[in-house]
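What you see is the complex with one protein chain gone and the rest in place.
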Amino acid sequence: METAIDVTLLALLGLTGIALLRVYNLVTAAMLLAIYSLLCASLFTTLDAVDVAFTEAAVGAGVSTVLLLGTLALVGREEKRPLKRQALPLIMVVVTGAALVYGIADIPPFGAPDNPAQQHVAPVYLQESEAATGIPNVVTSVLTSYRGYDTLGEVTVIFTAAVGVLLLLATGRGRGRGPDDG
Amino acid sequence: MDDCPILRVGAKIMIPTILLFGLYVQFHGEYGPGGGFQAGVIVTSAFILYALIYGLDSTRRVIPPFVPRAAAVLGVLIFAGTGLASLLAGGRFLDYDVFAGSPQKGQHWGIFTVELGVFVAVFGVMLGVFYAFVGRGRPQ
Partner (left out) sequence: MRLLGLYNYWIVVGLMMIGFYTMISRGNLVKKLIGLTVFQTSAMILYISVGKVRGGTAPILLDRADVLYSNPLPSVLILTAIVVGVATLAVGLALVVRIHEAYGTIEEDDIHVQDDAP
């Protein structure tokens, strides 16, 4: 059952990705991206990453769609169709994809409990975190306690990003078309 | 959208529920899925919904633009300040064991404050960015 849901959701994700590539109306693309995020959130739930699914649903399907639509209201919604097909991007993508496929073929089997990724620090977190922090949600205790430095860094990154956005957009009147309007 | 009573009444029911859910996600994050990152985004989405239905001007009266900016700064300061406090209490940076009598209690308080800092920062960043995009090209 789990496998069937996993396979279906991934197939739908692939279809949404192809649809994204083929549409030229940017509002449609923004809506497809919201669907894509929601499918991702469902997939993360079946893959046992409930915290991630939660975040993806709120951020990917909610906030980033609003930001995209807000941008499209300012810059217009139609994408110019390319005049001719370019071969170079396609060659690049095929070569990169072939390299990735070659690498993926050697990856350990999906979902096996004795995969190397499951042997490193995860058992320590699962066995010791509740005694050390008194918190049953391992993701929360690892996020804030074991990897507190990391999370402080991430919070600083989003703070810096907000400063960047405010410097770009919250200054000046935003009407002019010259290079030197503040 | 002044002429759409369904949206206006619907939003009045939705927004308090979303805010309450955001607080639940924040304070229940230690026992179930959730935490500061998710709660910050959920609370922001309540105000984004308010802005979509009632307009940007009335949202700016509810939350003036300086509030999210101050919140973003405050959130990072709460997080980094927790680390500093643990240094001053004799531990290592962001080592919460020293905050209360037992390591477990200390961890509890440390994680609580850090999650609060994340929540405040994410809320401030997301709402500030939303204001910046939607307010572009309009009088401040």
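Each chain gets a letter, A and B, in the order it is written, and its residues are counted from 1.
In this section, contacts are C-beta pairs under 8 Å (C-beta built on N, C-alpha and C of every residue); 3 or more make two chains touch, one makes a residue touch a chain.
Worth saying up front: this structure is predicted, and the values here are computed from it rather than measured.
Touching the omitted chain from chain A are residues 6-7, 10-11, 13-14, 17-18, 20-21, 26, 29-30, 33, 36-37, 40, 43-44, 47-52, 55-56, 59-60, 63-64, 67-68, 70-72, 74-76, 79-80, 82, 86, 89-90, 92-93, 96-97, 100-101, 104-105, 107, 109-113, 115, 117-118, 120-122, 125-126, 129-130, 136-139, 142-143, 147, 150-151, 154, 157-158, 161-162, 164-165, 168-169, 174, 176-179, 181.
The chain not displayed touches chain B at residues 31-33, 37, 41, 122, 125-126, 129, 132-133, 136.
To be clear about the criterion, only the chains that are shown with their structure count from here on.
Centre-to-centre separation between chain A and chain B, using Cα means, comes to 21 Å. Taken together, the chain A residues at the contact with chain B in this complex read 50-51, 53-55, 58-59, 62-63, 66-67, 70-71, 74, 132-137, 139-141, 143-145, 148-149, 151-152, 155-156, 158-159, 161-162, 165-166, 168-170, 173-175. By the touch criterion stated above, chain B contacts chain A in their complex at residues 25, 29-35, 37-38, 41-42, 44-45, 48, 65, 69, 72-73, 75-76, 79-80, 83, 93-94, 96, 103-105, 107-108, 110-111, 114-115, 117-118, 121-122, 124-126, 128-138.
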